[in-house]
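One structure, as structure tokens, below. Some questions next.
The complex is shown incomplete by one protein chain, all other protein chains being positioned as in the whole.
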Amino acid sequence: MGQMTTTQSLRQSPILRPSGLIVVGLAALCVGVLVATGSRLTLSLFAQAAIISTLALSVGFLARTSNLVSFGHAAPFGLGAYGSALVFKHGLPAEAGIVLVLLAVFALFFLIGLVIGRLNGIAFSMLTLALGQFFFVAISKLRAITSGADGMLIPLPNTLFGLPSRIFQTPQGMLIIASAILAVLVIGIYLFEATRAGRLAMGVRENEERVLFLGYRTKLLKASLFAGSTTIAAVSGVLFALYQGFVSPEIMHWSFSGNALIMVILGGSLAVWGPVAGALVFFFLREWLSEITDHWHAVLGLILITVTVAWPGGVTALARTVRQLLTGRNAEEERT
Amino acid sequence: MIINALNGLVYGSLLFVLASGLVLVYGLRQVVNFAHGALYMLGAYVGYSVTMHAGFLPGVIAAGAALAVVGVLLDVVVFRKLADRDPLVTVLVTFGVMLIIEDVVRTVWGTQNYAIDPPAALSGVVEIAGAPFPVYRLFIVAASAVMVGGLVVWLRYTRSGLWVRAASHSPTVAAMCGVRTNLLGPLVVGLGAAFAGVAGIVAAPFLSLNPTMGAEILVLSFVVTVIGGLSSFGGAFISAMILGQVQAFGIVYVPEMAALLPFLLMALVLVARPQGLLGKKE
Partner (left out) sequence: MSILFRCEDIGKTYGGVVALKDVSLSLETGKVHGLIGPNGAGKSTFIDVVSGRTPGQGRVYFEDREVTGASPSAMRRMGISRSFQRTSIFPALTVAAQLELANHGAGGGQTGELVQMLGLETVLNTEADEISYGQQRLVDLALSLVGEPRVLLLDEPAAGLSVQESAVLAGHLEEIAKRWDVAILLVEHDMDVIFRVCSILTVLASGRFLVQGNPADLRNDAAVIEAYFGSTA
């Protein structure tokens, strides 16, 4: 076994196998059918679900690669949303402004990651929770800049990335854009995991101590993964701000981070796409429950408890079992 | 100055009672209980209703008893079944419990604010260093001291307390030595929940009742336990006291930024000592 070139290892990625490409194609087809036939309300729900899925993907990515579980990703989400809102409000060049906001989030959380990356397990999670609340309180208190608890209306520029801005606020437009970005991110993460840095990240998740004893330093890697993951959350925040045209501090509250985490655990982390599946399940379950009962919080709580007690591993574990039943072979052989 | 420090002591005491419930449950079950704030809130509301009909003391007792029952159920129905699962999975479950309790509170008591007057015997003011100070706030400190003092005595000097400490240190070893961990679970989680409930009703005349009171104080209780070192009562005590003072003086000197101070403090402590003030190194 010699050294593998990057192209060779990328080619081994599950997403580039026929089955992966078929799934991507089917997902695109579903979005296409939805856009062509769905009602305005349905499309709007799916657009929101696609945006929130991106947030869940960011939390899941961090958990999957470095075993760090964030309770505070509402912070980068909110910073992305508020950052782009402020860019538009002050009439700064919109495209450059958004890119700058994303870069700033990456840089900020890279530095934070350098400091808190040496914490593991529950201590890391609690610290991200507190960090998230810090940003929530800060945004709420900085009334002069953010209008505090009242929230901010976002005046969109006429065009954005060459598209008329109103497209970002129509359900069809946002559904297509958000799904495309989500797809690019999912494929990107699959490809990343096939690279050497990606393998190392998986190694850190599996057994960080051994990685250190193999001669690697993990500090920069973990900070980069943390920063990368928060940047994905910020992308989700930017999309949210564009679609809603309004931001308020609630999107930075810890309960918002908590929802993202619920989606990740519901989805499971056996596959990259797990958090996206979890987000869709959670989002539509919540919508459906809130239509049929006023006590949807309690019902949702009951479902969460039942599902976790009775059905560990989430959607991805279920998918594996189903595939095992369908193909009759050991799904372990085909870990994705 | 002294009044500020006293207010900090009052707030710190409340935080400590809440945090000690979290520490207790975390120690035995390794569960980070996101429902703890909701239990605190439920205690406040149950206590409120009973107080309105029967007086404050029955209210406190009812809150403690009701929440103890909830805690025992929580352990028997949920936590025990998840004992060997990933701690994160139990986090999800406590989220579910939190959603249910919040829904119950909204359904039974609505979303408006409530306020309770302190009982007549504790409603006066005393003069401390030339300034008036409500007697009830001193009662909060005393009540917290009694509760936590009782907890410490129980853990230190009784057989069942020894079992809890042994099981928190190593469940397997304790089980091999004949400690019946299955009985300790309901006991400890019930006690933790009862502490949250009593804290809720005791705090009610000092703060006010509303459906978000639990979510607000939960994060601060987490901050207290993390600064203290997750499973250390001593650490939680020190950090609750510091946090109380930081809050009290922060509100006076930097009112805009006061709410940020606990998080800054936590960041500072964890940068210097990742395992918390009195936490054990892995």
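First chain written, first letter: the chains are A and B, and each begins at residue 1.
Here is the rule we go by: a contact is a pair of C-beta atoms (placed from the backbone, for glycine too) under 8 Å apart; a residue touches a chain by one contact, two chains touch by 3 or more.
Owing to the predicted nature of the structure, the values given are computational and were not obtained by experimental measurement.
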item	value
Displayed partners of the chain not shown (whole complex)	A
Full-complex contact with the absent chain, from A:Ala28, A:Leu45 or A:Met202	A:Met202
Option from A:Leu111, A:Ile145, A:Leu212 or A:Val322 whose C-beta touches the chain left out	A:Leu212
Residue ranges of chain A at the interface with the undisplayed chain	1-4, 196, 199-200, 202-203, 206-207, 209-217, 332, 335
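Convention: only the chains that are shown with their structure count from here on.
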item	value
Chain centre separation in whole Å, for chain B relative to chain A (CA means)	33
Contacting residues of chain A [partner chain B, same complex]	69, 115-116, 118-123, 125-127, 129-131, 133-134, 137-138, 141, 254-255, 258, 261-262, 265-266, 295, 297-298, 300-305, 308-309, 312
Chain A-touching residues of chain B, taken from the complex the two chains share	32, 34, 78, 81-82, 85, 87-89, 91-93, 95-100, 102-104, 106-107, 215, 219, 222-223, 225-226, 230, 256-257, 259-260, 262-264, 266-267, 270-271, 274-276, 282
